[in-house]
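Yeah, one chain of the complex is gone here, protein chain that is, but the others are all in their spots.
Up next is chain A:
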Amino acid sequence: MIGKIRFAALAMTAALTLPFLQAATATAGEYPEKPVSMIVAYSPGGGTDTAARVIAKYVQPHLGQRLIIQNKPGAGGQIGFTELARSQPDGYKIGFINIPSIFMVKMLRENVPYEMSDFEAIANIQLDPVMLVVKADSPLKTFQDFLDAAKKAPGEVNVGGDGPQSNNQLQVVVAEDKLGVDVNFVSFDGSGPAITATLGDQVVAAVPSASSATTHILNGRLRALAVFSEKRYKYLPDVPTIKEASGVDVPGIGASMRGIAVPKGVSPEQKKVLEAAFAKVMEDPEFLAHAEKMGLPLDYMNGADFDAYIQSAAEAVEAYIPLLK
């Protein structure tokens, strides 16, 4: 009888402790042991979200685990970026971050509860430069025409773009400073409405992201005058860079970049696994084919390069912040 009870007690203890033992052995296994979640600071269905979901699908075999998208939208990304900064650095929470939004939010607002040092970069995935476009039947045929028009009537030429305080507006402010012109920047609720306003002759020109203007340019409804980037845009190879069009080197710091980052404190081994997985997916022919079909402007940078880029871009942007306020 007593033996039976003792046996039952032993069995119960074993049953209770077994899961803990298993958990203990699990942590000793190879990272990642369970699905990794990725915070996206924008709503489901938007451009950032769609790009994140496509990469999540293709990174799975390289990572060895599923990558689950967690949307934390609101306040121009601030809510999601804050969430990422405050996450446990256990390697199971990573984030899709947007440059320059992540540091513009910090610089433009008071009481933003994260620092840029709270994040560590893993890889950059895409680079979407800002493009200057006019309607197809506009009398402004080249960038020089646009520049002449803007110089003739300082502050009068209406240029529409995402806003307010967006990367597109930042690019306009930088270009105004470097080219010595003054245009009237008018904010719209995104690149789409800014393009619509250009098609409807409400504004002389627009500064949408290249990816959202591509369709309209290929359809022949818009004409691109220049792209604010060091190299030409992959899907529109005929559009000159700003340096080719104006002879002036205007830094393309308004380009919207999307990459992967982790909260500070993730172990170097885990970071290495993540870096390797994203490096491999960026060479995966199936992923590249899908991205090409969708018109995603891929631009790979490894963690160290991406970190360095973020640092230098943040320094360059800092000087222009007062002009955006």
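Going forward, a contact is a pair of C-beta atoms (placed from the backbone, for glycine too) under 8 Å apart; a residue touches a chain by one contact, two chains touch by 3 or more; residues count from 1.
Assume contacts and distances are computed from a predicted model.
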item	value
Hidden subunit of the complex - UniProt protein name among "ATPase F0F1", "Extradiol ring-cleavage dioxygenase", "C4-dicarboxylate ABC transporter permease" or "Do family serine endopeptidase DegQ"	"C4-dicarboxylate ABC transporter permease"
Contacting the left-out chain in the complete assembly, out of A:Gln60, A:Gln144, A:Gln202 or A:Asn302	A:Gln202
Among A:Tyr31, A:Phe103 or A:Phe188, residue touching the chain not depicted	A:Phe188
Those residues of chain A which, in the complete complex, touch the missing chain	43-47, 49-50, 53-54, 57, 70-76, 78-79, 82, 108-109, 111, 155-156, 158, 163-165, 184, 186-189, 192-193, 195-197, 199-203, 215-216, 218-219, 221, 293-295
